[in-house]
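Rather than the whole complex, this shows some of its chains in their spots.
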Amino acid sequence: MPYIQFDGPVLSKEKKAELVEEFTKVSREVLNMPEQAFTVIIRENESDNVGVGGKLLSELHK
Amino acid sequence: MPYIQFDGPVLSKEKKAELVEEFTKVSREVLNMPEQAFTVIIRENESDNVGVGGKLLSELHK
Amino acid sequence: MPYIQFDGPVLSKEKKAELVEEFTKVSREVLNMPEQAFTVIIRENESDNVGVGGKLLSELHK
Amino acid sequence: MPYIQFDGPVLSKEKKAELVEEFTKVSREVLNMPEQAFTVIIRENESDNVGVGGKLLSELHK
């Protein structure tokens, strides 16, 4: 059941694979549960869709 | 208010309509509330964005 | 992988079990996937923590 | 840390910027915390992916 949602920027397939592998490894060790129990979802967000400190990231990173 | 989020694969419009209709029917009966109270969101995820057991679904389903 | 999150009021164990069973049955039939693939999380919210139309549910349901 | 997720329709960049700015301003005042502490994510949903009262929005708004 444990379910990990990663909300971040647009990423390459390789980086997504690395996050999935590493998050699962960490979770398996900390919770002492089999790898198959873990699901990871990577949500990629455009910089027009994220704001920090009241400003869109697309504006902050011009 | 009840709000149902379905995270799954890419689906046809017909299947999304069916999930919305059936989830709402089930919720209405179990909670004994009017259908209008229920919102369903279908989040479609590419197989590069989901990992199970430490591997991307796109790798598992090659 | 499919993952269903139900955000709603505080519920009895029986009603939570019924939602889990029925949501899984519906999903299994629509997606034609084995039941084991589906995870359902029931998030119970106090009426002080939910607002509709700008008002807390606890105020609306006095 | 406070994190605000807005699930709604597809929006223009100007409207997304306005939501980010105003949600951050409200949160800063109510919680009395610096603006930098707040993250806002705007999730845009197609009308085929949202259901209210058991029907897809795309069907309701034909």
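As written, the chains take the letters A, B, C and D, and residue 1 is the first residue of each chain.
Note that in this section contacts are C-beta pairs under 8 Å (C-beta built on N, C-alpha and C of every residue); 3 or more make two chains touch, one makes a residue touch a chain.
Just so you know, these numbers come straight off a predicted model, no measurement behind them.
All protein chains share one sequence; of the complete assembly in this entry, 4 are displayed, while the total copy number is 6.
Following the convention adopted for this analysis, only the chains that are shown with their structure count from here on.
Computed from the mean C-alpha positions, the centre of chain B lies at a distance of 20 Å from the centre of chain D. Between chain B and chain C the centroid-to-centroid distance comes to 12 Å (mean Cα coordinates, whole Å). Contact of a single residue of chain D with at least two other chains is seen at no position. By the touch rule above, chain D contacts chain B in their complex via residues 7, 45, 48-56, 58-59. By the touch criterion given at the top, residues 1-9, 11, 15, 18-19, 22-23, 26-27, 30-31, 45, 50, 52, 57 of chain B touch chain C in their complex. If you check the complex, the residues on chain D that touch chain A are 13, 16-17, 19-21, 23-25, 28, 35-36, 38-44.
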